[in-house]
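The complex appears here without one of its protein chains, the remainder shown in place.
Moving on, here comes chain A:
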């Protein structure tokens, strides 16, 4: 059993007991524990079940690389799935739930998958689910849905807050072990600004465990020295998540996850610009691939050591150590030193270990050289191991009873951060690992390397070598800023003489299929040796293909334990050396970063800016039912007590068409184009001839992209000879202004034109309806009869004491004026109009009434009738396209064969025979089917509304040869599979003669 020892545990404080719950059961640990160490101390070795086969799994590692011990942590708004128990610090009241089992961790129905493993081989998703088709819905999809994804998504809104933090430094050191501390010390010695990030709560990395008290003392000295330097910033619980272009680095700091009483932001995302980056990220121990290497109790040798030295926890009473290198002997010695039994060290090497081997034998530990584990006995817990020769197929030579296995397949440098931004790797045959190639480092804006590595991350392991190499790396990084100091490497504890590692990718070397099918590579995704071999056999030879086919390394741990072992198996199966097989791509983040940290403060009101019209507060106080339009909020309609949306819209339209309505048009884009060449420029921007427009007059204009497609429309007013006011759509103002600037700056930069986006400078109010003229007269406008103030012109008037520019333009077909006043005067005018219009029962109308009224008149709406593939000619807008101009943006493209072909879908009106409203986006059906077996179509609905004015549904659409098919009936599809017939009609449904706007 795993238990807490009476003594030991440098990270725990035995005077501070902590109470937490695991699957609802109350357990105890100590301050300083991780969830993993506390569970082990309570003899909870089995911590979860695997993803595919639901096999019982225990904790295998002690750090970020842990693939098995994943938990849902917290409750309600603070619940988060898939948290690694090895990284979760224990605190009072911590609530942890195990995952991926039903109905319970101990008894799980999904475990039957393990017995079906023969039918769930590599690539089973691709093989199984295609056929027979009918099985998809009833068998395969429910199966996949039930097994897809670990953990449960949180249901409640995140109760925590998060923040972003911007930081700049000369040298950023990622990792606070011996190498990181030495590198930071050296880098800071000449005055460079140095920042050091450490993902664990404590500095020191492996040194205090592997180098004993000497290592711990050295860490303390170094930490104190750099901690006292003013130019050094140290953050613990802060992971270097990713290295990006030009020295950009993301740090992920966990501020409150370890606290019982939480206040302030939970996580902080550090957005760092560093001149030089040193990754001192250490190395990760590799598992060995033998049958049953996933049985709870089989752990990495270093992890067993960590739990023992760091937390005073033993994983078992009898631990068999299995290894191909000297390092695992440290675990055996540490366990024996703590009085625990190590029945044997099983060393695959014939030569065994160096000095540590002699030490072990002197301590009375039996060492079996040239041996391996044939298989592990036990299901929910190790009960013993069957030994064999490492060469051969695994004939049993001996059986040893034990309740834990410490395995070590060697160490892989953590090269992730080095690789994120393009750093390349080289295969180190002597140490059997990929290590950074310093000659192919990531380069920055100036073309020079900006990332270097220190310590185990660089493939350097002996303490003395680590300290001198890291010191050099620190000095070199600071030299890039001319801030290199002078500092000698600290003295290191003496290192024992070692024998070289011998790569062991499969144990025993010629294991038969039965053993290989139980030898796990990727614990979380349940990928076995046989799966990778099958992938190679089936032709997935590229490491990237094999990864996706088998899902090796695709789980939340991103293959930190499995990648090298997996590609070594692939290399064997392909008979290609490991360096030629290569690695998959290392992508940020190093371990998962919370979505909250990425969002930071950008949530709810601060997610993006909200633009408010000058009348916004009035709308809010008068029943506005808001609709987002770009970054604006516009009233969709104004609800009165007891009204639904439909009733309110109907009321607004009826009132406006019958007497008088008001529209807040302030959000419409208003761009001023000014200068001696303004007319010439306007002729290029618009399809119309704008240079001939007379001052004081207005013209409806169309704007196309250089591809010929209609991108915006609006009324242009010529304020004077040199000045145009261009109205754009609400959502288009910024885009159109940018479009104008682009052409001015990059194509016609010698033209004398100035543009200003004056959208927010003006409040603009639409006064619409038969009484529009009367209300203006009442407010003081003089001489505004139809002849004196004709349609498509503008005049300046003083209205209710406010200087106003009045445009007589109409988007509803009614007599209509749009009145522009300085934004600050908008509310005063709006209120004056309400007061003056009271005798006609004036009321505001929202965007839906606006849309319905424009559709009743057959006016197009950008974004409804256009979608980026529609040219003005499709909308029968030839009249707005000048034939006299040599050029305008989009003119040449509109001459392309595809634009002039006769069978383009064209704008028409549509009426259903029963007056019903056509579904939005419905297609006009044609005979036959296309090559994909889909029904052929001949058009689509672009706008569809219920018209209160006409008492029926009206619609516009684009239909093949539409304008030539007036009166013809076409079938449109509905979501339920049925169809609805509609007659092709003129798109102008209301007041075709234009009698209203006089």
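The rule is short, and it goes like this: contacts are C-beta pairs under 8 Å (C-beta built on N, C-alpha and C of every residue); 3 or more make two chains touch, one makes a residue touch a chain; residues count from 1.
As a convention for this text, contacts and distances are computed from a predicted model.
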According to its UniProt entry, is the unseen chain "DNA 3'-5' helicase", "Sarcosine oxidase, delta subunit family protein", "NADH-quinone oxidoreductase subunit C" or "Dipeptide ABC transporter ATP-binding protein"?
-> "Sarcosine oxidase, delta subunit family protein"
The listed residue (A:486, A:886 or A:927) that touches the chain absent from the view is A:886
Among A:106, A:429, A:706 or A:920, single out the residue that touches the unshown chain.
-> A:706
Across A:16, A:246 or A:350, the one contacting the chain not displayed is A:246
Full-complex contact with the absent chain, from A:491, A:747, A:920 or A:964 | A:747
Residues on chain A facing the left-out chain by the touch rule are 244-248, 273, 422, 443-447, 706-707, 738, 741-742, 745-747, 749, 886-887, 891-893, 895-897
